[in-house]
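Yeah, one chain of the complex is gone here, protein chain that is, but the others are all in their spots.
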Amino acid sequence: MMQFLPPWMRSGRVITGLVIVAIIAICALFAPQIAPQDPNEQDLVATLLPPVWVSGGDAAHILGTDSLGRDILSRLIYGARVAMLVAFFASLGAMLLGSVLAYIAGYFGGRIDSIISRAVDVWMSFPPVVLSLILMVGLGVGLRNVILAIIVVDWTRFCRVLRSEVMVVARRDYVAAARLVGFSHWRTITREIVPATLPLLITLVSLEMGIAVIVEAILSFVGMSVSAQTPAWGQMIADTRQFIYDNPWNLLFPILAVFFAVFGFNMLGDGLRRTLDVRVTATQRV
Amino acid sequence: MDMLIAKDLAVSAALGGRTVPVIQELNFSLPQGKILGLVGESGAGKSMIGRTIAQLLPSGFSVSGGELMFDGQDLVRMPVETRRELLGRDIAFVPQEPLSGLNPVLTIGQQIDEHLARLNVGSRRERRERALAMLNAVHLPHGAELLGKYPHQLSGGMCQRVLIAMAFASKPKLLVADEPTTALDVTIQARIVQLIAEMQQNEGTSVIFITHDLRLAAQICDQIMVLYAGRPVEYGPARDIFARPSHPYTRCLQLANPSMSGARRGLYALPERMPGLSALSGINGCLFAPRCPNVAEACTQRKPSLVETSADHVAACIRTETTAQIAAPALAEVGAPDAGTPLLKVEGLTKTFRSDTGFFRHSLFTAVQGVSFTLHQNEFIGIVGESGSGKSTVARMLCGLERPSTGSLVIDGVDVTDGSKAAQAHQRAHVQMVFQDPQSALNPRRKVASIVTQAMEAVGEGTWAERVARAETLLSEIGLPPDAATRFPTQLSGGQKQRVNIARALCVAPNILVADEIVSGLDVSVQAQLLNLLLRLRRERHFSMLLISHDLSVVRYLCDRVLVMYRGEVVESGPTAEVFAAPQHPYTRTLLAAVPPDDPSAVWTPQPTEGEKAARTAMEANA
Partner (left out) sequence: MLATIVPLIGRRLAISIFILLIVSMLLFLVLHVLPVDPAAMSMPPTATLAEIEAKRVEMGLDKPLPQQYLIWLSQVVHGDFGTSIHFRRGVLGLVRDTLPATIELAVLAMIIASVLGIIGGLVLFHVRGTHKEPVMDFGSILLLSIPEFLWSLFFILIFGVALQALPFTGRLDPDMRMPTGTGFLLFDALASGRLDIFWSALEHMILPCFALGIAFSPTIMRVLRSSLIDVYQEDYIHLARLRGLSERRILVRHALKNAILPTLSLMGVQFGFLFGGTLLVEVIFSYPGLGNLMVDAVRNADLPIIQAVGLAYCLVVLIINTVVDSLYLVLNPKLRLR
């Protein structure tokens, strides 16, 4: 049966990545059904409980509680919502903005290309974390603003890599041939160049999703992401970090959640890169 | 004494779980100081023999039997370290691509020095002196300056000279030259071949010369071995093989090559192509039988062994007596160009490129300077010249892919120079282009039918079924089966791809076809198929063509008139026969002299190129 699937579906990496991403996505979608407790319900008599397998653990809180007595497992599951929303919308938005500019710059070249390339240079001189922090200061906290900030910061990742790929494809003779038989620029880009760069684009999107999860975690870690009522993994890390000596376990869970998500997206991206045969020389990071 | 002896040498490859023979029954003996030419089309296994000598085979390939004796030692069975000691010392190599054969981040001096250091040439100063002497020996002037340069600052020909100098530095006993001139311009090709021959004579080196060009091999080699699908099919003295080919394949190769002298003759185009590695085991009997014009019942029964046809001359064919009967077909009758108003009128065409070198600075480069010519209906014009002569830029301007800087371009009475929308549409309807590299010219994601009828897609014409039907008509016209329409380009061979390339250009039924080097890089037999196809199309469609080619024999075969371009300008033009018989411009003469003559016993006197002349003057001024 396997041979009927396209090659990318047969790659172990892609499947691993998809399974991990699917688990997190299910947590995010069905958080109210899955989570054992209300993530914001405080239980001030049962604060900083360790996980159930450590002495002092409570079966009602499998992974323990935080300093306000909130159930860590439930907060992790609800935290997946922010992570997934940001991963999905931010990477899609960054992809749209970055790839449109990349296609324009790479295909037309000349002056428009040098303007876009200079803009990328300007952006690249900001460390992404610093720029997103500054943007969050300007925009104010909130889920929509986090997504917007990541888009505004990370479009360059797409633009840079894709632009050079578009330039390579645009130099191929079949693109000239398409123009010669009367294809308009729009049709040439959409029919000849976009399909050739699609594998790269898909790979970049899945890698960007991992990056978006990290950036959101960083922003919520310093309290510049979603509002304090919304559970987010970065916030949980910041919270539990203050009690690292009393309760090192509780710090580990949100860390693992971030790692797990990023690992899933990276596996997916690497699997796609191999099976779709694209060269991502710059799988860049935050 | 024999320097290199192959005895029943066989190489095989692991292919999808099976072991398939790549080279079989290879037997030859190369005497000291002689040149053995290995001739064949791509896939014949000739380069594999070169790699076998160095025992640097691609992964999955291994020697499966026989021996390869070099100077009394078996190269196959000797320890790795012993062989490594021989390489670069007693056995030297000259590669196919000189530009990529040198390390781009090291200077020429550093690379020569490294080699000499390995050869244990004394001190740094001695090595430098030696390097200068070496460069001098390969006729490279300004040696001291050259040593400090990087490979990208040198031309391909200069790089090849450096590599030849390095190869001969150790006075090797054996030199393996793998298509050493294929990547170079015609005029330089000839000089490089001469240089190898000269160095070989001075040092008494034995040479294995790998080439696809039978005429060239006959000119410079002592012996020739013709290979087909990994088996030697003919082996003997070079002149003898060229004068009296015994194997039908050798004869067909010879007849597939357009002639450079005498009356023009038709080309013999072998059908299909050489079987690939995986198809070999499916053929019983003679491997050439499926394509052989003289095939008989007995040929498919068992494999033929090499039989002697004259002194030292063997051929693997059971019907060698019929070989001489294979004759070139008659030249296709295509009619004379139409008289009257020309279809295309080009006047003072100039193209200047500008490249930005700084914020506000830029440099100008004139690629084409004042080119004028006319093209009539049913006329084929050839543009010849070496790389950088501006011939491709002319082609791109004719199609509208570049706008001329100055000059005018009139197609069928309409001036299209301004590149307006209407002009572009007119240009598209009349001029179409066949691109050089079929690999890059066909979108790998489109099916053949979609590629061929792309012009219909551009105007939103026809359903998919209509397009497939149209594609099938076009494919049958260019000699491809209809089922090719639903395949992807990656499933086609190089020659088939080039046919698809032509079919796409024909879809809008243009009057003018611009063909940029469309047969370069193809095997001789495939080239002959395509050239014949173009003549047939000319007869049927009555169109005109501008053929850009570095290969003079192709131009001679196809074209009524020829333009010779040199550094962006047309230096000579006229009817092909006249220009080839009595060239006026010195550059045309250099170009013509660079082609090995049809008759291997004729004296071949390639002339020094312009660059060489300048260099020689400089050298004399220095001395």
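Read from first to last, the chains carry the letters A and B; within each, the first residue is number 1.
Everything that follows uses one rule, which is that contacts are C-beta pairs under 8 Å (C-beta built on N, C-alpha and C of every residue); 3 or more make two chains touch, one makes a residue touch a chain.
Nothing here was measured: the structure is a model prediction, and the numbers come from that model.
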{"item": "Neighbouring displayed chains - absent chain, whole complex", "value": "A, B"}
{"item": "Residue, one of A:D66, A:D239 or A:D270, that touches the chain absent here", "value": "A:D270"}
{"item": "Absent-chain contact - pick from A:F88, A:F108 or A:F259", "value": "A:F259"}
{"item": "Contact partner of the left-out chain, one of A:M124, A:L198 or A:A228", "value": "A:M124"}
{"item": "Chain not shown, touching residues in chain B", "value": "54, 56, 59, 84-89, 92-93, 95-97, 100-107, 114-115, 118, 150, 152-153, 163, 166, 358-359"}
{"item": "Chain not shown, touching residues in chain A", "value": "13, 118, 121-122, 124-130, 133-138, 140, 210, 214, 217-218, 221-224, 237, 241, 244-245, 248, 251-252, 255, 258-259, 262-263, 266-267, 270, 279, 281-286"}
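Convention: only the chains that are shown with their structure count from here on.
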{"item": "Cα-centroid distance, chain A relative to chain B, in whole angstrom", "value": "50"}
{"item": "Footprint of chain A on chain B - complex, ascending", "value": "399-401, 425, 428, 432-433, 435-437, 440-443, 445, 451, 454-455, 457-459, 504, 507-508"}
{"item": "In the complex with chain B, residue positions of chain A that touch it", "value": "172-174, 176-183, 187, 191-192, 195-196"}
